[in-house]
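Read through the structure below, which is laid out as structure tokens, and then see the notes.
Only a single protein chain was left out; the remaining protein chains are all shown in position.
Let's turn to chain A:
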Amino acid sequence: KGIYDEALSSFFRNVDTRSGGDGPDIYKGKICSLKARALLIDMEEGVVNEILQGPLRDVFDSKQLITDVSGSGNNWAVGHKLYGSQYRENIVEKLRKAAEHCDCLQCFFIIHSMGGGTGSGLGTFVLNLLEDEFPEVYRFVTSVYPSGEDDVITSPYNTVLAMKELNEHADCVLPIENESLFDIVNKIHQMINSGKLGSTVKQNSLVTSSAGSAKTVQEKPFDAMNNIVANLLLNLTSSARFEGSLNMDLNEISMNLVPFPRLHYLVSSLTPLYTLADVNVPSRRLDQMFSDAFSREHQLIQADPKHSLYLACALLVRGNVQVSDLRRNIERLKPSLHFVSWNQEGWKTGLCSVPPVGHSHSLLSLANNTCVKPTFIELKDRFMKLYKKKAHLHHYLHVDGMEQSCFSEAISSLSDLIEEYNELDATKGGPRTDPSRLKIAV
């Protein structure tokens, strides 16, 4: 068995279970029993039960679960107002417990979807809670946004209601779209099944598989897609967990990528998606990795950053990549990208020495770019289509604590956000007049 080190300690506790049940935490030394620093919340039992019967059952403590039976009916109001008030104390207590086990709590990751009732409603309730109870701890949110063809009719309501909470209470949001994840999964399948001579893909290098899993065909499509998001979070935290020549912590991501408090939606792009087994890595291959990160096929949301405006961009590199490789590629790619006038040369870079499993190097790019605006505009349109007809509104207004103003405030918040992006877009391509400098009397 392995050694419990700082890297593991970021996401896991090491519990002494030798005398049966939960002993004290072991801070250094051999791994005894790893327990995830996590809370699993669902108002239905199916998913959580499956996890508890699966290979990770020992990693999740039953004391870390909050479940109910009837679900939220795809209703944000039920999740946020009803279950929120019902479970508030329980959630706070469990959060405090989990926080106590950490000697330095830096960040919360909230992982949820926007289109339903629990993840969206109760999830954003928890987000609020975190800000109240732990104001100094960063809140990173990974949100799965519904597509236009989503089969949940009320998903635009749920999403917009949740967006208001994200606008006001999240430090950073990483929006994810299933469509993008699906495209990546397909691309990989094509690669595997194309049977090109001499290009066998290393199984454990797939961004869609958890290392060690030998399945070539994923049984459930969401597993592969979810693994992509898991890898996103791994790469995001790699520099905080492992050493490197230029470390990048989570608070640095927030600091550098959020120039104005509400503009904190980041487009993420992961590469490589797989590694070919019998190809060695000349420098040209390395450069290809950087180009890929700026191609739409590697993004986790459908958007077009190259034709929009970059406010900020971060590159997290893992593996045997040095500062000269970074510099060379930034110089090469910069001319084709549009940066806002007050941040023409600003890039945030990190070099982590430890690559992901199955790869010699990898790259995660995070961009604060106005290309998210169309996504938000579409969302607003879908919302308005329903709202104008007052469709399904009664399901929401029936819930205690839910009022019409919740809807008008939410859509107003989204409109304001879109307007902020509009103002920035308006500066794109215009004549650049730098503000005049201070004059000093000599």
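Things to note:
Simple rule for what comes next: a residue touches a chain if its C-beta (ideal position, glycine included) is under 8 Å from a C-beta of that chain, and two chains touch if they have at least 3 such contacts; residues count from 1.
As a convention for this text, contacts and distances are computed from a predicted model.
Chosen from "Tubulin delta chain", "EIPR1-like beta-propeller domain-containing protein", "Phosphoribulokinase" or "Mediator of RNA polymerase II transcription subunit 20", the protein name that UniProt gives for the omitted chain reads "Tubulin delta chain". Considering the whole complex, the residue from A:70, A:245, A:291 or A:415 that touches the absent chain is A:245. For the options A:15, A:257 or A:371, the residue in contact with the chain missing from this view is A:257.
Interface note for the absent chain: among A:6, A:304 or A:403, the touching residue is A:6. Check A:17, A:33 or A:106 against the missing chain and you find that the one touching it is A:106. Residues 6, 103-104, 106, 242-243, 245-247, 249, 251-252, 254-261, 283, 311-312, 322-325, 327, 330-331, 334, 341-349, 351, 434-435, 437-440, 442 of chain A touch the missing chain (whole complex, contact as defined above).
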